[in-house]
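Questions regarding the structure given below will be posed in turn.
Apart from one protein chain that is not included, each protein chain of the complex appears where it belongs.
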Amino acid sequence: MVFFLNQMINGLTVGAVYALVALGYTMVYGVMRLINFAHGEFFMIGSYLGYTTLVMVLADSGLPLWLMLLIATAASTVGVAILGVSVEQVAYRPLRKSGRLAAVVSALGVSQFLQNAAMLVWGARYQAYPPWSAPEATWRVASVNISFMQVLIMAVSLLLMVGLYMFVQRTTAGTAIRATAIDHDTARLMGINVDHVIRLIFIIGPALGAIAGVLLGLYYRQIHFSVGWSYGLKAFTAAILGGIGNIPGAMLGGLLLGILEMLGAGYISAAWKDVMVFLILILLLIFRPTGLLGERVAEKV
Amino acid sequence: MSNGHDIQKTPTANSALAKARTSRMSTSSTTLFLAILAAVLIVLPFVASDYWIDVCVFWGINALLSLSLNIILGEVGLFNMGHSAFYAIGAYTTAILSQRFGINLWILMVLSGLTAALAGYILTAPIMHLRGDYLLVVTIGLNEMIRITLINNPFGLTGGPNGLLVLDQFRIFGKVIQTPRDFYVLVWACVAVLLFSLFRLQRSRIGRAWNYVREDPVAAESTGVDTRWAKALAFTIGAGIAGATGTIYAAKMMVISPDSFTFAASVMLFAIVILGGTGSIPGVILASGAMLVLPEVLRDFARYRMLFFGLAMVLMMIFRPQGLWPSTRWTTKMRESGGK
Partner (left out) sequence: MTGKALLRIDNISKNFGGLKAVADFTLDVMEGSITSLIGPNGAGKTTVFNLVTGIYSPDTGQVVFDGKNITGIQPHAVVEAGIARTFQTLRLFENLTCFENVVSGQHCRCRSGVIACLLNTKSRREEDARAFNFAEECMRLMGIWEFRDELAKNLSYGDRRRLEIARALASRPKLLILDEPAGGLNENESDELMDKIRQIRDSGITVFLIEHDMHVVMGISDVVAVMEYGRKIAEGTPEEVQRNPDVIEAYLGSEEDEELLATLKEGAMEEVTQEAAQEAGEAV
């Protein structure tokens, strides 16, 4: 039972990270019908930017740790949001009128480019967040271990997800996003600037990814240029699991996938956990491509 | 003033003619390209060092793999991003059967091809109907699942992360295929056979059916093309060729490990087909060579190789989606010559 609860907490922690990254996939897909393969790289670069800010800029600043972390996260978020907007401008905007597969190939190209750019900048080896950067406090509640970082990750993710949900449901900009997701042309007729909406999506999505990147870096300490790809693929699976294009779906899918993965690793086999994740993805796409919360839409011939 | 007028007028007046001319030129330019390629490849063993011959062996292996992916991605338009999985299945089939039963490599080449073809048929049957971008994701998943399986060493078959040794060699009329030059001849002979077969398929009802499915699956199905059959056939043939290539690779390298069959390898093959010009045989051969030869020529370039590929994929989609060497359409003028 204790083991089960520990795995659940581990799962919720990783799942919260997946959920944050999945939101980026799902928002871009919802509005542009594009699988943004570069999104995992935003997450990875966010992690590296946070690391660089901490190690190169803030290490000897003498500021309190919470402030350093806040500044590093903010710097990383802003940097990645700028990157996201630029990628959209350069690699996706010119292809909006071409077929969706052209945009998918372009997205893959961006992903490869960013991955290798990160490798050239930060090196091919693992980099580690410095030991002082992550608070190590751990609590023991009824013989179940919960670390401060786990609580932090879950709390921050929950806050961001609720915030995003409110933003999309309650504000004018959010309504514009929802309208654009339904139909670009109609949205345009209603006076919505679709280009602005897409730009907004490419600020919010990468920003959430960057925050997730910093949190994950602090949690596992180690970061590598390939994490964007592996976490990206899992977050995408989470988005599909919840029903791609659906914001609460991405949150639910992320948490569920994290729990499934950790329980699978704990009770079945750690070496096979990624195979299980991909198997879930494939079975989902075959049997229920609309995910848990998605709606089935008949395709018009 | 009058000059400007002329300049404006000329291209529009001749555009129809120019179009007709380019289409005729590119069909004959395919023949010209193959003739030049053959000439270069025949002369090369007499002038080049072993080092360059070796580079060309890998070019040939790359060409076989890219051409096999070109059937799936180029001819039928199925976004297969996990092609190295089939290559891996072929190479591992060879290594396991060679190690355990000492089967002749020629026979293993056929067996590995058949195993990979069967895997291609079975694994893709449930996912074939998925839309382009979803298919891409699923094939990435398949690639990763197979790679992780190889690392995890199920039943002690695959040797885990270190892989397996292949100590047997190809023999032909008592001669052992060993040196770079031997492999050079073997690999490029295989490319020649494959090219010959591919041209025949391209010009047949099967090749046409593939193109119909690529252009519009719903329309293809509604004009009587069994799209499932066409897709399954492409996956089976493409996977089979990749599997057989795995045998050559295993014999050449003498050791195979999961590292050779990563997702990045699949991305490279994918990029080769897209950059070369989907469905275009000369384009794919050229691109598969450029990916190997350029890093050799420009040493500094090697580090930036994947960076460059990524950038090239984006730029090609924006400026030249048809690829470097677009495939040419079959015309009734070729009915007399090409159809027979």
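For reference, chains read A and B in written order, and residue numbers begin at 1 within each chain.
Note that a contact is a pair of C-beta atoms (placed from the backbone, for glycine too) under 8 Å apart; a residue touches a chain by one contact, two chains touch by 3 or more.
Being a predicted model, the structure only gives us computed values, none of them experimental.
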*Listed residues B:61, B:109, B:177 or B:220, member touching the removed chain*: B:220
*asked:* Given that one chain is not shown, which residue among B:134, B:183, B:212 or B:325 touches it?
replied: B:212
*What chain B residues would touch the chain not displayed?*
197, 200-201, 204-209, 211-212, 215-216, 218-228, 233, 237, 329-333, 335, 339-340
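We take it that only the chains that are shown with their structure count from here on.
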_Centroid of chain A to centroid of chain B, CA atoms only: how many Å?_
34
_Per the contact definition, I'd like the list of chain A residues that touch chain B in the complex._
34-35, 90-91, 94-95, 98, 100-106, 108-117, 120, 229, 233, 236, 240, 271-272, 274-275, 278-279, 281-282, 285-286, 289, 301
*Okay, in this complex, where on chain B does chain A touch?*
79, 81, 126-127, 130, 132-134, 136-138, 140-142, 144-145, 148-149, 151-152, 218, 263, 267, 270-271, 274, 303-304, 306-307, 309-314, 316-318, 321
